[in-house]
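Removed from the display is one protein chain of the complex; every other protein chain stays in position.
Note that the chains take the letters A and B in the order they are written out, and that residue 1 is the start of every chain.
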Amino acid sequence: MTGAHVVLALDLLGTVTFALNGALTATRRVRLDIVGVLALGVVTAIGGGLVRDVLLGATPPAALEHWYYLAAAGAGAMAAWAIARPPRALHRVIVVLDAIGLSVFAVAGAHKAMELGLQPVAAIIMGAITAVGGGTLRDVLVGDVPSVLTSELYAIPALVGAAVAVVAGGVTHHTAPAAVVGAALCFAIRLVGVRFDLHAPAREPRGPRNG
Amino acid sequence: MTGAHVVLALDLLGTVTFALNGALTATRRVRLDIVGVLALGVVTAIGGGLVRDVLLGATPPAALEHWYYLAAAGAGAMAAWAIARPPRALHRVIVVLDAIGLSVFAVAGAHKAMELGLQPVAAIIMGAITAVGGGTLRDVLVGDVPSVLTSELYAIPALVGAAVAVVAGGVTHHTAPAAVVGAALCFAIRLVGVRFDLHAPAREPRGPRNG
Partner (left out) sequence: MTGAHVVLALDLLGTVTFALNGALTATRRVRLDIVGVLALGVVTAIGGGLVRDVLLGATPPAALEHWYYLAAAGAGAMAAWAIARPPRALHRVIVVLDAIGLSVFAVAGAHKAMELGLQPVAAIIMGAITAVGGGTLRDVLVGDVPSVLTSELYAIPALVGAAVAVVAGGVTHHTAPAAVVGAALCFAIRLVGVRFDLHAPAREPRGPRNG
């Protein structure tokens, strides 16, 4: 098993988890039929990569060209439909697997953007979009303000991980170790954030036109 | 009049109907000015095809390259503005015309995706996105959870029709008959669904973090 196999395995693990978690999250607040549950699971899993590939002009997107991405996303979403009411213990597992997906997607997304010639800052943003874009689309589709914009420490670890991968990879020309360090840092910050309930500073709403 | 003319005529009929229906649906719940009514009608009519073409890299999208798509969509949306309060009888006509649009869009969208080299499952999903994507965009823009995700038997006929067209076309190499059969099946399932008020199984919301 080469390094590329490991990356693909982690990528697919992230895809399954994002779909499972995405579909479970979507059904928390809104009544959805089976089409909605499956669609929102799949959108959560592959939506970020679709947005990245469309912005990069790398069409058709990887998630539509290789059957295993849709298969992994569909499997995760179907599992969510089957589980319906996830037990408490599953929640913890999902948090860890979701952090793996976040890390892999952020670093791999930034790497692909660099390879396709984007400048570093744009590539870092592409990495974060790959990681958080699917969940953002899901939240918009069910009428929620995306949690990534309001409260959760979710985009920041993705940005940090992508930045480390891009900058360290660019400086040292050792892209693979830089990617591993970036992903590990993203994973660590995300889990520390969940464990200690950390939040970025926020602004309270001011109301219409009062300032 | 060749087969291609028939397909184009049905395609434009679907475009007009989607725009009319989309604009009337958008004005049910939200106050919109004339820009909003026209924009949402046009988005409903051509939005699914835009998403498909962007994902396939077939840019500029067909709906922007050929003047008659924008003209048809604009005409339908303007009709909705002029009608304002549709009489009961119109509703029935719209349901039938909308089902024609759904069927043509699903089959034609899947066909285009196959031609551009997508694998069958992705092509079937592209067909469904062509058919339901515009209405989904409209619902998101007016702040509704897309009805295609919650209740209506709308995506399933599109998926079935696209699947039949793709699979039968791939197996028999008679793409035109396969497309007609797929579209007819989509049309029939959709109308049976409306007539008998059929719904796919659904999940009730669980509330925040209780499971």
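Quick note on the criterion: contacts are C-beta pairs under 8 Å (C-beta built on N, C-alpha and C of every residue); 3 or more make two chains touch, one makes a residue touch a chain.
In this text the structure is predicted, and so the values were computed from the model without any measurement.
Of the listed residues B:Val140, B:Ala155 or B:Ala200, the one in contact with the hidden chain in the full complex is B:Val140.
In the full complex, the hidden chain is touched by chain B at residues 27-37, 39-40, 50, 54, 57, 59-61, 64-65, 67, 70, 81, 84-87, 140-143. Where chain A meets the omitted chain, the residues involved are 54-57, 116-119, 121-122, 125-126, 136, 140, 143-146, 148-151, 155-156, 199-209, 211.
Keep this in mind: only the chains that are shown with their structure count from here on.
Computed from the mean C-alpha positions, the centre of chain A lies at a distance of 29 Å from the centre of chain B.
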